[in-house]
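Here's a structure for you.
Of the protein chains in this complex, one is absent; all others appear in place.
Order of writing sets the labels: A and B. Residues in every chain begin at 1.
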Amino acid sequence: MLVDIVFWVLALLAVATAVLVFVVDSMARATYALALSFVAVGLIVLLLNQNYAGVITVLMMLMEMAIMAVYMVMFMGMNPALMPMSMVHSNRVAIAVAAVTFVLLGGGALLVDWPTRRGAPPADLTAALGQALMGPQMLVMIAFSPVMVATIIGGVVLASHRSRYDRFGDDLDRRPPRDPARGGVGR
Amino acid sequence: MSGAVAVSAWWTPLAVVLLGLFVWAAAALDGVLTARAGGTHRGAALVRPVDATVRLLRQRRVVTLSSDRPLWRIGGAGLLVAALLMLAVTPLGHWTLSDLDVGVVWFNAMDVAVWALVWLTGWGANSVHPLVGGYRFLALALGYELPLMFALTAPPIAAHSLDVGVIAGAQGTVWNVVWMPVAFVVYCVGVLAFSVWGPFAAPIEPDIAGGVRADLSGVDRLLFEGGRLALLVAGAAFAVPMFLGGGSGPLLPAWAWTLVKTAALVAVLVWLRRRLPVLRPDLLLEVGWLVLLPAALLQDLLVAVVAVWVR
Partner (left out) sequence: MTLQLVLLVAAALFAVGLYGAISQQVVVMVMMGLEVMINAVILAAGAMWWFLAPDPTGQVLILVVLGAMTIEMAMGFAVATLWHRAKNSDMTDAATDLAG
């Protein structure tokens, strides 16, 4: 009973804050409404007995939203005062598409003949998840590592303003490098 | 090697009271050390936390123009909530409020929540100096968070579990701090950093007119300052089951040892404020990524080798 009440509160919070993301006037409010939506979904996943996945969702999303707020301020550059911020295109088409999608997916969720539960959850879920990741599902970890490295390198290369040649000169021989601020380890 | 026993939620007020007592003690100690350094009378410094609380409660709240009021207040008051949620998974001896089997990750999630809260306090005021302070905090956070996460991974590797009670019980006679000192140091750096304390006080420095707390006054100021100290106390309390053996020790019962160890670590962390200079965020970024992170990773490697070898 208590679980059901908590679930409904979290579910309504998740959907309401997701709608708020596109309705509110200020970017910081939009970002943190999204953060709240993610935290609500993470807590629902926690309620569904997936402790590790739920807490990791909460952790990662709070960190991502804190950084995303910085980016939003950087790109949109408005002050915290609440200025009207409705910048949409093809609004009616979008609403129609969203409504049709909801009817399709929701109808599918309600009308599909879902199979019965297969198996029982293991006793120590987190340990079982860890062993699955290190054993049968190790391909996931192996695949993620180079993708993450590629993302880091790609992101830095795309976004970096100054290259090695700006720092070390045309022959890569200027020491100390020419930086606007000195680093902490004396590089 | 059993975990802690979860007690009912009705014991939460006791946790709040204990947190309040430790926060008061930390503030009093800080006041005494400040008085001793400044040459003023020490006795008054002991009562200063109570004086400050009463004064701030009576003070009129200053509100800035076009401030984002909900976000601002959530940022300031949320620090206390984050500290309490951290304490919810920390065992007091053998008892804990929540026997979450991923307690370490929950603590990590709460200290990441501090990122959002301090930035919101800086943003919501619609004022230059708090905004600069909020951005300084994010710059510091990018440097300390990953080393802190890897330092928090070391005790679970040794204990084969993410449950804080199990980690506390698995330490036996050789505490984790003895054979994973690098992880302990990096963890303490993280605690100082997420409580905006000591060398990591750049977000609240006088050179930006108080930074994040520049436009806070009255009860908001009290909540923010109390929240900072509460985070320091919660971080120190969490270090006890993770690195300092939990409630183990001769003579006294487990809960008493937990309180004694927490008090000792809080005293050391408060004392460090007057001993270390405030670090610049851009200097710390390189130190965090080039020194602390490899050190924490090597520590994790060492712990993992020992854990597999011993098994």
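Going forward, a contact is a pair of C-beta atoms (placed from the backbone, for glycine too) under 8 Å apart; a residue touches a chain by one contact, two chains touch by 3 or more.
Just so you know, these numbers come straight off a predicted model, no measurement behind them.
Chemist: Using the touch definition given at the top, which of the shown chains does the missing chain touch?
Modeler: Answer for the hidden chain's contacts among shown chains: A.
Chemist: In the whole complex, what residues of chain A lie against the chain that is missing from view?
Modeler: Listed in rising order, the touching residues are 3-4, 7, 11, 14-15, 18-19, 21-22, 30-31, 34, 37-38, 41, 44-45, 47-50, 52-54, 56-57, 60, 64, 68, 71-72, 74-76, 87-91, 93-95, 97-99, 101-102, 105-106, 108-110, 114-115, 117-122, 125, 128-129, 131-133, 136-137, 140, 144, 147-148, 151-152, 154-156, 158-159, 161.
By definition in this document, only the chains that are shown with their structure count from here on.
Chemist: Can you compute the centre-to-centre distance for chain A and chain B, using the mean CA position of each chain? Integer Å is fine.
Modeler: Taking the average C-alpha coordinate of chain A and of chain B, the gap between them is 25 Å.
Chemist: Across the complex, what residues on chain B touch chain A?
Modeler: Residues of chain B touching chain A: 66-68, 71, 100-102, 105-106, 108-109, 112-113, 115-116, 119-120, 123-124, 126, 135, 138, 141, 145, 161-162, 279-280, 282-287, 290-291.
Chemist: Which of the residues in chain A come into contact with chain B in the complex?
Modeler: Interface residues on chain A, with respect to chain B: 26, 28-29, 32, 35, 51-52, 55-56, 58-59, 62-63, 65-67, 69-70, 79-82, 124-127, 181-185, 187.
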